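For this depiction, one protein chain was excluded, whereas all remaining protein chains were kept in their positions.
Just so it is clear, A, B and C label the chains in written order, and each chain counts residues from 1 on its own.
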Amino acid sequence: MSTNPAARTLVRPSFEAAFGEAAFIAAMLAFESALAASEAEEGLIPLASAAAIEKAVREVKIDAGRLVADGKQSASIAVPFVAALREAVALATPAAAPHVHFGATSQDVLDTAMVLCLRPCLDEADRSIAAAVASLAKRAAAHRDAPMLGRTLLQPALPITAGIKLARWALALESDRRAIARSRPALAVQFGGPVGTLDSLGSKGPAVRARLARRLGLADALAWHVHRNAWIELLECVARTVLTAGKIAGDIALLSQAEVGEMLESPPHEGVGASSSMPHKRNPVLCAHALAASARAPGLLATIHAGSLAQHERALGGWQAELATVPDLVGTLGSSLDFLDGIARSLVVDAARMRANLASLPGADAMFERNAAGLGTALDEILTALGGAHKPEK
Amino acid sequence: MSTNPAARTLVRPSFEAAFGEAAFIAAMLAFESALAASEAEEGLIPLASAAAIEKAVREVKIDAGRLVADGKQSASIAVPFVAALREAVALATPAAAPHVHFGATSQDVLDTAMVLCLRPCLDEADRSIAAAVASLAKRAAAHRDAPMLGRTLLQPALPITAGIKLARWALALESDRRAIARSRPALAVQFGGPVGTLDSLGSKGPAVRARLARRLGLADALAWHVHRNAWIELLECVARTVLTAGKIAGDIALLSQAEVGEMLESPPHEGVGASSSMPHKRNPVLCAHALAASARAPGLLATIHAGSLAQHERALGGWQAELATVPDLVGTLGSSLDFLDGIARSLVVDAARMRANLASLPGADAMFERNAAGLGTALDEILTALGGAHKPEK
Amino acid sequence: MSTNPAARTLVRPSFEAAFGEAAFIAAMLAFESALAASEAEEGLIPLASAAAIEKAVREVKIDAGRLVADGKQSASIAVPFVAALREAVALATPAAAPHVHFGATSQDVLDTAMVLCLRPCLDEADRSIAAAVASLAKRAAAHRDAPMLGRTLLQPALPITAGIKLARWALALESDRRAIARSRPALAVQFGGPVGTLDSLGSKGPAVRARLARRLGLADALAWHVHRNAWIELLECVARTVLTAGKIAGDIALLSQAEVGEMLESPPHEGVGASSSMPHKRNPVLCAHALAASARAPGLLATIHAGSLAQHERALGGWQAELATVPDLVGTLGSSLDFLDGIARSLVVDAARMRANLASLPGADAMFERNAAGLGTALDEILTALGGAHKPEK
Partner (left out) sequence: MSTNPAARTLVRPSFEAAFGEAAFIAAMLAFESALAASEAEEGLIPLASAAAIEKAVREVKIDAGRLVADGKQSASIAVPFVAALREAVALATPAAAPHVHFGATSQDVLDTAMVLCLRPCLDEADRSIAAAVASLAKRAAAHRDAPMLGRTLLQPALPITAGIKLARWALALESDRRAIARSRPALAVQFGGPVGTLDSLGSKGPAVRARLARRLGLADALAWHVHRNAWIELLECVARTVLTAGKIAGDIALLSQAEVGEMLESPPHEGVGASSSMPHKRNPVLCAHALAASARAPGLLATIHAGSLAQHERALGGWQAELATVPDLVGTLGSSLDFLDGIARSLVVDAARMRANLASLPGADAMFERNAAGLGTALDEILTALGGAHKPEK
């Protein structure tokens, strides 16, 4: 689940597609094809078998509905998937059939397929976040000296500048982007065989795994079937990014209140943010996406954490719960990117309203003058931390 | 999300369908049709408009894909849905178009649709659980005096009987079944209009709402758009049932270990529980379904709890997170029912192995003799609590 | 944990005390005393032993620090606790020592003690919530016709009245109060012995348990050591109350923003809500208590749910996690009561500011006039649902 349309409307289409039927089956096929080639290169299966398997992978039509239905018998779609591929190979080249999935286990193909599906999402996230960071940094420079009320515990505190507010958001996002980049080696092949030892490959296990990883463009790693910390660390980076976007969306939604009016996620635009009952409404729909995502991320991540307590050499229940949860957690990142793309494009900053709201704080103007040097220093520090790549043009 | 096939294979098809495109759109249409009829009966809109709306509801073809795509503009599929229905009505009866969705808001149709989708799942759960309870109670009677090792902290403790073990599972499930039944009044219509006050209906709001509830076969209730405790209490009952099934599945999986061998979720059966790499394996796949479900329920429920902190008269983010989560949480109940159906049908109890394992505890036989009266009393209490309806035939 | 002072400052002192050393040890002693008396009445242990145990219970000084330290050896303080009590009994009446804790197990005394500690918290909650409900209902009547902006997705929607806003909060709290009251039978004795069967009591187990329950003022119930749904349902009621308070606190905090200014949790008061750095600040500290509590409740409840998956006849890990979590979850209720007590006493409603903010919505006055009848109907429905007991005086 969920194929529910009310739920799906919050999902970024490219992220839904990334884990959808076509992409996931393609990823499983890519694993089997690369595995056969790698094993042939190491002399574990005949080159002819590898060729037959690669050909079948290119040509086979897998019926996703049947996989889903048959998978219930084994609590895993890998079993019917391997059976279907083997059948396809057997039709053309019977001798190659036993070499399909040789030495591998269900978890190998499923975990690796999840990794392959996550990869383009992270690529997309990197681009979207970088663009949002650049856009926010540019706006920060533009509003470098625009006075604004700093608010703590939802009460007026002291003056800041719009530049500081915007630059902080940029820096937080940039930190998340860098954290994801640092954790990308967790995009690693899973290949361990039935009990994680690759024992049926004798001493050639590591070499096959290295080849397999290279063919799939993934990192090589020891089997991580039951010790999934690197993978989970990467998913945590995903969740933290969602939470950062949620923090920003929360601020923007608060600033968009009619009584505050200092920012809008985008200029009013016909049909966007419409209500089914109130024609005058302009709901902050981008913020709604990011805030719904950030409300979901902690619980989804908790499931992944709880599910990581694997029994012995393969989990009973926890891993299956993780499989069901990863697309949803990554889906929350997709919703967050929709928000980030939107504000990068169209965030509205109303400096006049900021100045007016600040003025309601007694003595605010004098305070702002007094603190101006400090505020400038604070902004410069943030911009420096943002680094060269995202230095706003002046 | 997720339409991922690895995730979907754990889902009970009837539960996936219950919240799927066709069912959800049908539920939204049923809401609009019943609303128009109710409002016409109270004289708020013309009878002709109600008839036109009911006709359109029967005939309109809603493009789910378009709803999902367009819904992003308003963070809600209700907006394009109402627009599509209004358009359909306008084509045939232009005068009726303004009466579509009259006085209602997006949340009204979405919440009510969720309730309508949940209802058949609860009906199905009631039947499955009752059958499992009856089946377990019957087995409890059959194994009334079969000695078995009681285990605490995973260590041998004292003798119990298989009857007690089985009857306790039955009673726990029966308690959950009753709790769901008690909480069914939360299957209530949501109808409050833009700010929950039905203000555009003047003094007729309550009467329309009561008619609407009756037409939909739901309970009547004050608008619960931002105070969702009754609804959440019902979802908690769902989650607790999942956890009970998970506890039972955990016990069965432990008892199915080769070294223990006291129960099996079903007799070995060709193709069920197969592994993609080990032909001899018979994995406890029903248990895997229930355990994966119970690993997910706490985090999903936490999302629903966190999402319930609504702002003012409609939430920004939390409610949307709930919409995305309810189908998944209810989906875990579906997986649990698959497990319960399976063990009701085919649970294997090996009394001889129980007796053998018990014998390894020094002095166990004497202990069992000494405690026999107490164990009988304990079982009778449980069976009495199970009540007449589920009294096992003797 | 946590004895951390920054954490403790958010805790309601009476709730901290309710689960503290003195109260918890007193509850364990009460269990052992009542158990001995009940067993003597049923002829299972000598009356003289019961008397000796009751005397020791009154006189013994248990060293809590030592229990905590020694409890690590058995992952349970019940083991050193029973040893200490037995030692005290043995000093005065050696023959009675073997009758201490007769037929019981660690979980019996610990679960029952938790129940006993929770009870006064629920009593206190009932009183605080009832007072808050009455106070809010009274304010609702006072502001029955005060126009106010209804807000959805944090944007201006349509007019409501302050009466409706306040009455809804009251009704939500009242529903929670009633739900807790309905679930109070879960304040039940835990008594099952080592494997939950009371087997060493022969056929007298149920009679002893009934006497024990009566003596402790608790409900009688079958051993719920591994099927804890009734208990968890009660804890869910606690959590939902915390979430309702959090929703109200969130609304008040939003309404307290300087730019909105429609409510304050209390009139400005020297020293309350002070900041360590900004003398002008008046932070909404009651709201902070309730909001922090509601941010914690979902995760804490998730732990309790996850921990409920007990293995066989006593859990390894999950139950222990629950023990560590219940005081914290109930503690969040205490923080919420602090908030409710505060707003019952001192919530400030600024009807003039409400009217001014509403006026900024174009056409708001006309809208309000047009909807006045509907708004009155809506308020009356809520007040009716609140029921006689809390009917505001007119």
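By definition in this document, a residue touches a chain if its C-beta (ideal position, glycine included) is under 8 Å from a C-beta of that chain, and two chains touch if they have at least 3 such contacts.
Remember, predicted model here, so these are calculated numbers, not experimental data.
Check B:A64, B:A146, B:A302 or B:A315 against the missing chain and you find that the one touching it is B:A302. One of A:A188, A:L201 or A:L358 touches the chain omitted from the figure, and that residue is A:L201.
If you put the hidden chain back, the residue from C:S38, C:S106 or C:N371 that touches it is C:S106. Residues of chain A that touch the chain left out of the display are 150-154, 157-160, 164, 168, 171-172, 175-176, 179, 194-203, 205-206, 222, 226-227, 229-230, 232-233, 236-237, 239-240, 243-244, 246-247, 250-251, 254, 294-295, 297-299, 301-303, 305-306, 308-316, 371, 373-378, 381-382, 385.
By the touch criterion stated above, the residues of chain C touching the omitted chain are 1-11, 13, 15-16, 19-21, 24-25, 64, 67-69, 71-79, 82, 101, 103-106, 109-110, 113-114, 117, 193-194, 246, 249, 253, 271-278, 283-285, 287-296, 298-303, 306-307, 316-318, 320-321, 323-325, 327-328, 331, 338.
For chain B, the list of residues touching the undisplayed chain reads 151-158, 253-254, 256-260, 275, 278, 280-284, 288, 298-299, 302, 306, 357, 360-362.
The definition used in the following text is that only the chains that are shown with their structure count from here on.
Chain closest to the overall centre, judged by the mean of its C-alpha atoms against the mean of all protein C-alpha atoms: B.
Over half of the residue numbers at the chain A-chain C interface are used by both copies of the sequence.
In whole angstrom, the spacing between the mean C-alpha positions of chain B and chain C is 27. Multi-chain contact residues of chain B (touching two or more other chains): 194, 246, 294-295, 298-299, 301-303, 306, 316.
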